[in-house]
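Every protein chain of the complex appears in place save one, which is left out.
So, chain A:
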């Protein structure tokens, strides 16, 4: 049975038990069967009855769905002679072929032996589907009947219901933890497999990156090299250029907007910065690759410099512009958190506005600004689309901004898009890079958030 149909049935069921329970309690109230005064509205009894059949049934359904596939795979692989397959890879391919034969023509195209397997597969599928439906629906009915019998006017229905809702709310809040755990485990798991093939030291400190493994062992360049230093250097180079652009511009914009600009200018300029922040990164990437990079190349050539057409400068420049609103809004926050008395004290002693800003405000706000810069750096390091479209693929170990460099995120994308077998060192390397990226940005974020919070507390 289809899941959507099953959920639909369960919902109808829940609605039915809601009305039944409510009816029972309403009648009981009318006949004054309650020992106490009426404390709880009848609808809460309905809710409790409905939820006590719906939630366990749904949980059971998801559990059965989870175990269904492994079970079917197990049954099928014991059906076909196990000697045929040396490893899981072949079995998976075989299974895919059988599962994907969903029309009579496709089945007819299979070999006789596979047709047999296919038929067996269909049989198992039907029985498991039926068993599932029977288990889930009978569980729902049983619980509904049980709840209906159990409920009476003395049940603290509202409190029970509110406990359930609070549990659901807590569950929703914990999804953030589950996501983090999911990220850490998925990246860590694949990375350990990668480090089983490539030593972690040669990954961290190797200076040659050429992940293409050859198909035949005797091919030229067959030994893949996974030294990630060129990627780290490239990432840092582009991020550094981006910060060089965004920090002064963003900070100065924030200072001008919060200290000089009139209300009118402020209300006109802020939305412009917000638009700049809202433009998708793929648009910046397109602009960097097709407009800025050729412009910089031509400019460099006219000055007699040799500039790569995918120069780090172009990607860094555009990325810097992208981060301006980010830096500016963070600096705006920390500047406005500086107490007014500091400003007035300095102005009262005869300092000009700029002197006040440079000598009083910025030193006072420095921890906050540093925190903002760290957050901006973490944004720059993790930025993907601009560099995928405007930076190079070749891993050059250089700090010349006019050369093409590649970054961690570019390599993750190139390693994982297109044809892939999941077990090769090439695709696993992407997860190792992802792990590095996650750890780096995590450290930057934790430090930045800590610094910013300490700074806020200072003035509160």
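Here, a residue touches a chain if its C-beta (ideal position, glycine included) is under 8 Å from a C-beta of that chain, and two chains touch if they have at least 3 such contacts; residues count from 1.
To be clear about the criterion, contacts and distances are computed from a predicted model.
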When you check the chain that is not on display against UniProt, which of "Fumarate reductase subunit C", "(Fe-S)-binding protein", "4Fe-4S dicluster protein" or "Phosphate transport system permease protein PstA" does it turn out to be? "Phosphate transport system permease protein PstA"
For the chain left out of this view, which of A:20, A:76, A:334 or A:430 touches it? A:430
Given A:50, A:98, A:124 or A:187, the one touching the chain that is not displayed: A:187
Options A:177, A:201 or A:303, residue touching the unrepresented chain: A:177
Out of A:17, A:52, A:281 or A:346, which is the one that touches the chain we can't see? A:281
Absent chain, residues of chain A that touch it: 69, 158, 162, 165-166, 168-177, 179-180, 182-183, 186-187, 189-190, 248-250, 252-253, 255-257, 259-260, 269, 272-273, 275-276, 278-287, 289-291, 321, 324-325, 352-355, 357-358, 375, 378-379, 381-385, 388-389, 409, 412-413, 416-417, 422, 430-431, 434, 437-438, 441-442, 445-446, 449
